[in-house]
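For reference, the structure I am asking about is given below.
A single protein chain has been removed from this complex, and every other one stays in its place.
Labels run A, B, C and D following the written order; every chain starts at residue 1.
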Amino acid sequence: MRRVPWAPLALVAALLVPAAGSRFYTFVANDVVIWALFATSLNLLVGYSGLVSFGHAAYFGIGAYTTGLLMKKAALPFLLAFPAAGVLAGAFALLFGVFCVRLTRIYFAMLTLAFAQFLYTVAYKWRDLTGGSDGIACVPKTALFWGGPSLATPRAFYFVVAVSLIGVNVRRYELAAFVLAGAFAGLAGGLFGIFNRGVFPDFAYWTKSSEVLIMTLLGGMGTFYGPTVGALALILLNQQITSYTEYWPFVLGSILVALLFGFPGGLAGAAIVLWARARGRLRSA
Amino acid sequence: MLEVRDLTKSFDGFVAVSGVTFGVPRGAISAIIGPNGAGKTTLFNLITGHLRPDRGHVTLNGRDVTHVAPHDLCRLGVGRSFQRTNIFPRLTVFENVQAAFICHRGGGWNLLAAGDGVHRDETAALLESVGLAGRAGEVAGFLSHGGQKQLELGLALALEPEILLLDEPTAGMSAAETRESIRLIERIVRERGLTLLFTEHDMEVVFSIAQRLTVLHQGRVIADGAPDEVRRDTEVRRVYLGERH
Amino acid sequence: MPDPSFVFAQSISGLTAAMFLFLIASGLSLIFGVLRVLNFAHGTFYMLGAYAAYQLVQWLGVGPGRFWLAALGAAAAVAALGGLIERVLFRHLYGKEELYQLLFTYALVLVLSDSAKMVWGTQQKSVSRPPELTGSFSVFGATIPSYNLLILLLGPAIALAFWFVLQRTRVGRFIRAAALDRETLGALGVNVSALYTWVFVLASFLGGLGGALISPMRATTPGMDTEVIVEAFVVVVIGGLGSFWGTFLGALIYGQVLSFGILLFPRFSIFAVFALMAAVLIVRPWGLLGRPLR
Amino acid sequence: MAAPILAVADLHTAYGLSRVLFGVSLEVAAGECVCLLGRNGVGKTTTMRSIMGLTTPARGRITWRGADITGWPAYRVAQAGLGFVPEDRRIFADLTVWENLDVAAKQRSRLAPRTGHPRPEPASPSPLQWTGERVFDLFPRLRDLAGRQGGFLSGGEQQMLTIARTLMGNPELLLLDEPSEGLAPLVVDHLRDQIAQLKREGLTILLAEQNTEFSLALADRVYVLEKGAIRFSGPAARLRDDETLRHDLLAL
Partner (left out) sequence: QKPIKVGMPIPLSGPPALFGDPASKGAMMFVEETNAKGGVLGRKLELLVRDSKADANEAVRQARELILKDNVDFLVGTLTSAEGPAVSVVAKESKIVFIAPIPKTDQLTAPDKLHPYIFRTAANTTIEGRSAAEIVAKWPVTRVATMSFDYAYGQDVTRAFVEHLKKIKPSVQIVDQQWPKLGEQDYNPFINAQMAKKPEAIFSSIWGGFFVTYSKQAKALGVFDTVKYNFIGVGEAATPETTKSMGADYPVGIWGNSYDAFYWGETAAHRDYTARLSKYLKDEYPSSWAIQGYTGMQFLVEAIKKANSTDSDKVAKALLGLTIETPIGPQTIREKDHQANRGQLYGKTAMDPKYPFPIMKPVTYVDPTKFMD
């Protein structure tokens, strides 16, 4: 089979979005890419090692608070604060992972959930550091260096994000996978805090974990681009549907049910099946 | 090499093993036989640290290992297989054996090393000798019953033990596979100077390879000695062998 | 040294909370124990039970005995819904990967709770305590509302009933056997798929009953489902997923930790709960009284 | 040969994508003992599981007393009078020995209601009803263990319990998958005599067994499987008497 060079194609397509100009779609693209990074980091764990984390938002949250606090309170530039998100989230993932990866299946999911809820509660209660339920609003405008070029334009910022996404092609191994997944989730969180201009305890709440799981599943688990597809699909869907109805949970739930029964492989899986079928038809024709 | 002295274990007042004493000389092939529920598996569990004895001692090479945990014993050179198969059902046959090699020889912590290549050749060779070479890529849980027993033997051997305890190794294997397994076991014992202790209800297997027999009945040793002596023992015939063997 | 009557009152309130949580968590644990599915939507059945009880009280009006009728009716309605969902959707998930099951039950949460919102709106609903039980007792200087006393007694009653059914009846034996090996039980001539449906119905009944019975003590609002399911998870994880007495023990521990936790570390008792849950998972992942899954 | 009560025609079964049976056909007449032989992994268990409805065949037809039972769920097949003794024992570990037996006892329980498909009426109702007492006579060792948890039994004890449990359902056709595995020689002898006795009482038996001596002593007819297909079928006596044939088919 001739291999389609998906990776470069995707990169080119991704880079074209801001070039196309619409500020709004650049924002959406940012959103998608950050969530894609987050979902890809989860996929690293679920897709390749079979461990279903139900508390992945914890690392997202750690990353977000790390950059948020470093940039706001310590006035560090992005170039220092951003890697710190990955490092700290990775460190926490290592700490928790040592306990988690010894467990299997449902117990693993439960322990990750427990740790995540723990961190969420810390974020919620430690008001002096985290701002409690109000979170940290006004994460400052992003400067790449002290006094360096500003990343505040969504376009410049976007490139950073897109490049980090492509770099995630890492291999498995459970603890390593856990730590890497945590670190990348942290990076995603760091970016999101800046993009969103605020960090809130909700970032680490279990519903965020389930949201990102849904994205991963929607796109297709275990395929590298699945989560990206899922993030794109879910964010666009959300954006479309919420402008028509407030019953978004209902719609999302129904989609999820249909997906689980109809296309357990997610959109990527469905695409592969359809593609195979189309080829089969072509060949038999 | 292995000595068991006065080993006793009871469950809620039911005495499963009581005052068992015997020894296994280095390089020998010994078998433990006895009726169902005689306490053979329990005895194995006591020796390998899966159960704690109420009384008695286990010595390995002169060292008291009565309360040593199973995985530590494994490192001291004691390998075993289980009566009911104990494999990693979600991994492939190849990965099962490979995992055993990794556990035993190390390399498990080197997480970022490309895991696929570790102990590749040894794994392939071992699968060949237990007759599973053709099924290396299959998921272990989906093997047939006999296939799983073959795999389990492979796992025990991959641990490269000095002394090997096998609990009904050929149960469920067809005659042909049984014969191959026996040949394999004999060869490895010869080549590696392995000491073997096993249980089995298939008397053909027992009498074809065992050099010593210990007979257990209701938790006690009722006979101990060379196969032919034991075979003639009237008590053994009465409670276990019946008239045809 | 705190006042003994206060300590007594505090342990009673912990016990009441425990018995109530047991009511919810036992259904969750039952479904996990037998069907091997961790049902996120169990909390939603609880919420639906509360709404249904509210609705029935509206229809039946207030009066002696009416509330109990409404509570049973609500539980039965939720049980019927549970049975329907099991028959139509759930059964396709058995034996699938946990992730699929978890996400499916999560999808159910989304759909059902949003449907409840369509029907009952966002306004909180409230049900009065039944006229028979509006009073309260004073024991050792502690005030115990008679309604709480009911919950306090109901917990052990349900536990005993459960124990009896599981240990002493043939159906109970079927249920225990199905939890261990569904296929073999089927090959022995037992219609396991019907059994599963009934187990699900029973668990939903308990969830619905929990919601109905708590409605006089709590507001019925959207979001009450996710609130309770997290607590129920903690309880079953501590006690042991699928273990019946484990759930009971887990609920007792949870209730007391919360009750006395607020005295020891006032603003951080919630940490005590998560710490306990994490500790149990690390040391004995299958819970205090559970047994490891294969 | 009398008219078959069980007929399997052109059975193809696969586990997911891996195909295991390739057109197995066999028949069992009332009161007969038929034996499936073959090396490990040839598909003996799969054949039995397909008959029992535990694995759905991709193609083929299974007829029991004239009714097509292909695709029936296992519990209906069991209710129709088939009993299966699995090779891997599958004891309910948390239940006591007595409870294990009780679960299988055939009473119409309220949880297993009739499904609308009438159970085919047995031509000759099984003369003997199995009860706890009777299975304890068959395996006296179990009597002492009645209150012990199934999971604590020794391997051989579990094997006895599995057989006893299936008998409690009063099957008319017994599918025995490696019943002698793990049993002490004396018990094997006893079991062989008992199965012979059951057969005389009219029970029909389909047996898969590695212990050739055991199976050939019991069987009327034999099917030898190889790679998911029938390689040989014929009277057991032919295999008993013909050593070269035995060697050829079973590498004995």
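In the analysis below, a residue touches a chain if its C-beta (ideal position, glycine included) is under 8 Å from a C-beta of that chain, and two chains touch if they have at least 3 such contacts.
Here the structure is a predicted model, which means the values were calculated and not measured.
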{"item": "Omitted chain's touching partners, listed by label", "value": "A, C"}
{"item": "Residue in contact with the excluded chain [from C:39, C:101 or C:148]", "value": "C:148"}
{"item": "Subunit A, residues in touch with the chain not shown (by the definition above)", "value": "22-24, 27-28, 31, 124-125, 127, 131-135, 137-138, 192, 196-198, 200, 202-203, 239, 242-243, 246-249"}
{"item": "Residues in subunit C touching the chain absent from view", "value": "2-3, 6, 9-10, 13-14, 16-17, 20, 114, 117, 122-126, 128-129, 136, 142-143, 145, 147-148, 216-224, 227-228, 258-260, 262-263, 266-267, 270"}
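Going forward, only the chains that are shown with their structure count from here on.
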{"item": "Whole-Å gap between the CA centroids of subunit A and subunit B", "value": "49"}
{"item": "Averaged-CA centre spacing for the pair subunit D and subunit B, given as whole angstrom", "value": "29"}
{"item": "Two or more partner chains touched - positions in subunit D", "value": "none"}
{"item": "Multi-partner residues of subunit C (at least 2 other chains)", "value": "none"}
{"item": "Interfacial residue positions of subunit D with respect to subunit B in the complex", "value": "15, 18, 38-41, 45, 87-89, 141, 145, 148, 152-157, 159-160, 178, 181-189, 210-212, 250-252"}
{"item": "Residues on subunit B engaged by subunit D in the complex (per definition of touch)", "value": "11, 14, 34-38, 40-42, 83-84, 138, 142-147, 150, 168, 171-179, 201-203, 239-242, 244-245"}
{"item": "Touching residues on subunit C, where the partner in the complex is subunit A", "value": "38, 89, 92-93, 96, 98-100, 102-104, 106-111, 113-115, 117-118, 226, 230, 233, 237, 241, 267-268, 270-271, 274-275, 277-278, 281-282, 285-286, 293"}
